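In this view, the complex is presented without one of its protein chains, the others remaining in place.
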Amino acid sequence: MSEYSELELSVRDYECDLQGVVNNAVYQNYLEHARHEYLKSHKVDFAALAKNGINLVVIRAELDYKGSLTSGDSFIVRTRFARKSRLKFLFIQEIHRQGDERTLLSAEITGTAVNTEGKPFIPNELTHLLE
Amino acid sequence: MSEYSELELSVRDYECDLQGVVNNAVYQNYLEHARHEYLKSHKVDFAALAKNGINLVVIRAELDYKGSLTSGDSFIVRTRFARKSRLKFLFIQEIHRQGDERTLLSAEITGTAVNTEGKPFIPNELTHLLE
Amino acid sequence: MSEYSELELSVRDYECDLQGVVNNAVYQNYLEHARHEYLKSHKVDFAALAKNGINLVVIRAELDYKGSLTSGDSFIVRTRFARKSRLKFLFIQEIHRQGDERTLLSAEITGTAVNTEGKPFIPNELTHLLE
Partner (left out) sequence: MSEYSELELSVRDYECDLQGVVNNAVYQNYLEHARHEYLKSHKVDFAALAKNGINLVVIRAELDYKGSLTSGDSFIVRTRFARKSRLKFLFIQEIHRQGDERTLLSAEITGTAVNTEGKPFIPNELTHLLE
């Protein structure tokens, strides 16, 4: 399994909802962005793949919310990438608040790739990351 | 366990991403909106609770993505509400596309409520829905 | 100039920010959705045009915010469509809260269409709406 990759981000005020904390759905934005940055740092470009008819898709997301980010918080998204099965890959991700290093979210995101016919496969670009 | 409640919605084009389909995170928006509408139809107002220091929070989300919504699609969010444990409640939710009635997403969202001291509890407003 | 077209929507709680009201940027989402619905009701499909290399684009937005929508509010988006110049069209839009009918936002959105070479033009689909 690969090493953790880390992405440092800060809460933007528009991401907070009427409870004054980052809205649940926004964490999926953070995680997606961290996955795409992880892939880009390994020469895999999500948008370029999509243009070529190869769509990386999420098929299952499990998210454990353990605490809330709020205005002014900075945080780290840790991302690890692994093979789950022949046609599925897995991102193991965590969000840690800067300062107290508390883990606020743990997530497992299962994905695959689909070609223009909608058939699942693992593209070559990803295969070597999964060995 | 409660009956299904149904909310009919349509995809808005800004919810689609560069793959031309509704972005993963947006489904959590749909699900949250359906949960709040479910609660409102049972006289529980998420925003009013928040103003009074009672925050309903998601502590775990499991989402199985089985297909994609895209521009022009209408869909139904089905929401069921149940007690999970003494301090946790559960929303069982599904998204069905109108037309072919295909199930595109199944989700289980576990939540609790926290008071101003951050202590989890089930507010009275919810208790009678969970009997 | 065309008649008003009306779209009725409700605030979704995730659209509210830490001030407890709908975030500024979200009004642009509402307005875009209303423009696309306006176009669709006149047989112009934004997403289908984009697939065919014709991109309808906003080149100027003027928004006057006169009041705030909040959780629980329903509202009407009124949309009118007009030619602005040879290569530009204009959407005149307003958001009115249901109940007190107060105008909360007035907007003028100037757009054009660009073809695959990035050249601005008015597609035939729109021309007959602008006569």
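Here the chain labels run A, B and C in written order, and each chain numbers its own residues starting at 1.
Criterion: contacts are C-beta pairs under 8 Å (C-beta built on N, C-alpha and C of every residue); 3 or more make two chains touch, one makes a residue touch a chain.
All of these numbers come straight from a predicted model, not from anything done at the bench.
Contact with the omitted chain, checked across B:Ser71, B:Gln93 or B:Thr112, is made by B:Ser71. The residue from A:Cys16, A:Val44 or A:Val114 that touches the chain not shown here is A:Cys16. Residues of subunit C that touch the chain left out of the display are 18-19, 23-26, 28-29, 32, 47, 50, 55, 57-66, 68. Subunit B meets the missing chain through residues 13-14, 16-18, 20, 23, 25, 71. Annotation for subunit A: contacts to the undisplayed chain at residues 12-14, 16, 20, 29, 32-33, 36, 45-47, 51, 70-72.
Assume only the chains that are shown with their structure count from here on.
At the subunit A-subunit C interface, residue numbers used by both copies make up over half of all numbers present, so the two copies contact each other through mostly the same positions.
Using the mean of the Cα atoms as each chain's centre, the chain most removed from subunit B is C.
The distance from the centre of subunit A to the centre of subunit B, with each centre set as the mean of the Cα atoms, comes to 22 Å. A straight line joining the Cα centres of subunit A and subunit C is 32 Å long. Residues of subunit A in contact with at least two other chains: 18, 23, 25.
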